[in-house]
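Every protein chain but one is kept in place in this view of the complex.
Moving on to chain A:
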Amino acid sequence: MAESRTETKLLDRVREALRDVKDPEIPTLSLEELGMVRKIDVEGNHVSVRLLPTFVGCPAVELIRGMVAKRILEIEDVQDVEVTFVMDVAWTSDMITHGGRRKLSEFGIAPPPRQFSPKSAPSCPYCGAEDTNVVSLFGPTACRAVYYCKSCQQPFEGMKFV
């Protein structure tokens, strides 16, 4: 579909604005860095945003939908916005961007491993040590597990591989 120049410009502004929308639990990480933004469409001044849920039962889905809609509607020239969650591709933890992985680590959450390796723990996001243990594969949210660093003697969380 041929897009007009104004539409392309608006698309850029929508993409830019979406970078302001962060994960409600990890306020340094944007939805884009989490790999949740599937598709943005602009038609005239109508915007449609398609997002991937990280977990099917993630209770933050409605909150995120509202945050996205609110931010997009702040853009001048946007008349209305439709935010939908889709699963035409399954979100995987590999979709977290390189920058996103770095920010997770800075926030104190180990980035997800690259394969299903439930018996090994990632290195400690606080001190970098590799002498770590799996405490529990189930953590405070569906997407996180709990580990323990034997070097700095701190429990820490890590994103699960899904």
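The rule we apply is simple: a residue touches a chain if its C-beta (ideal position, glycine included) is under 8 Å from a C-beta of that chain, and two chains touch if they have at least 3 such contacts; residues count from 1.
Convention: contacts and distances are computed from a predicted model.
For the chain that is left out, the UniProt protein name among "Putrescine-binding periplasmic protein", "Aspartate carbamoyltransferase", "Tryptophan synthase alpha chain" or "Phenylacetate-CoA oxygenase subunit PaaC" is "Phenylacetate-CoA oxygenase subunit PaaC". Considering A:40, A:78 or A:142, the position touching the chain not shown turns out to be A:142 (whole complex).
Touching the chain that is not shown, out of A:24, A:44, A:66 or A:118: A:118 (per the contact rule at the top). In the full complex, chain A contacts the hidden chain through residues 53, 55-59, 87-88, 90-92, 116, 118, 135-140, 142, 146, 160, 162.
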